[in-house]
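Right, one structure below, let's go through it.
Missing here is one protein chain; the remaining ones are kept as they sit in the complex.
Let's turn to chain A:
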Amino acid sequence: MREWSGFSFIVTNLARFVRPNEITFSGVNSALPMLACLLAKRAYDFDFTYINVAGGVDPRPSKVPISSSDPVLAEGSRSIFSNEDFYDLCTRGQMDLCFLGAAQVDGLGRTNVSVIGDWHAPKVRLPGGGGGAVMLPTARRAVTWRTEHSKRTLVETLDFVTASGGMHGVVTPIAVFTKRDGRLVLSSWHPQASLDEVRARTGFSFEADGAEPSAWPSEAEASGLSAIDADGSFERDAAIKLR
């Protein structure tokens, strides 16, 4: 049977949210979206503007850095579009797509990146939302990813609402959700998983009409990702399991 790694599933499906002639942003702590943006540039036969937290605007990095905020991501850039610039772009409504991190996601696509447990007596203090609280409600579309698909990451009730406004898309190793009428609905599942498995491992309830197995990577997507992660180190470091 054909295999599709969780790593490739996430990066490929994140890249599929990129649309022609739009402005797409990837930020700090976001290696998988960084790879997705670089993949979209290689695999898709359309123009879009890729901006990133290193200030890069359609950069031509000489290598793919481990850190998604590495200054290498501004190499060959046409401009330095720095932090204040891309936040302001977003709040004034001109950011088409941004990738934002999350620890927990609920059925409305809201996120918790702050804390597990009570904010004032945390069981686990998480990094914090960075751009989330401001970008999620103001970007035209925001998409997040989780490397673990489980009831503790995809939850009915968030421990804390770091960012509201609702994700347009959520990608896990076995599923792709998109927003419909203000709620996340299942859009597709990993061809080596099933609808039942997605339901069993998801903490929030969701509709799945119209959902089907995700399309296998195209030749351009597969070869693009191989070129970006030539020695497989990103896939190894990400250590993503389907189950």
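Basically, a contact is a pair of C-beta atoms (placed from the backbone, for glycine too) under 8 Å apart; a residue touches a chain by one contact, two chains touch by 3 or more; residues count from 1.
Criterion: contacts and distances are computed from a predicted model.
Q: Quick one: find the hidden chain's UniProt protein name among "RagB/SusD family nutrient uptake outer membrane protein", "Sarcosine oxidase subunit alpha family protein", "ABC-2 type transport system permease protein" or "CoA-transferase".
A: From the choices "RagB/SusD family nutrient uptake outer membrane protein", "Sarcosine oxidase subunit alpha family protein", "ABC-2 type transport system permease protein" or "CoA-transferase", the unshown chain carries the UniProt name "CoA-transferase".
Q: Where the complex has a chain not shown, which of A:6, A:107 or A:131 is the residue touching it?
A: Hidden-chain contact among the options goes to A:131.
Q: Which listed residue (A:46, A:119 or A:216) would be found touching the missing chain in the intact complex?
A: A:119
Q: Of the residues listed, A:91, A:157, A:205 or A:218, which one is in contact with the missing chain?
A: Among A:91, A:157, A:205 or A:218, only A:91 touches the chain that is not shown.
Q: Please identify, in ascending order, the residues of chain A that touch the omitted chain?
A: On the chain A side, contact with the omitted chain comes from 28-29, 53-55, 66-72, 74, 80, 82-84, 87, 90-92, 110, 113-114, 119, 121-138, 160-165, 237.
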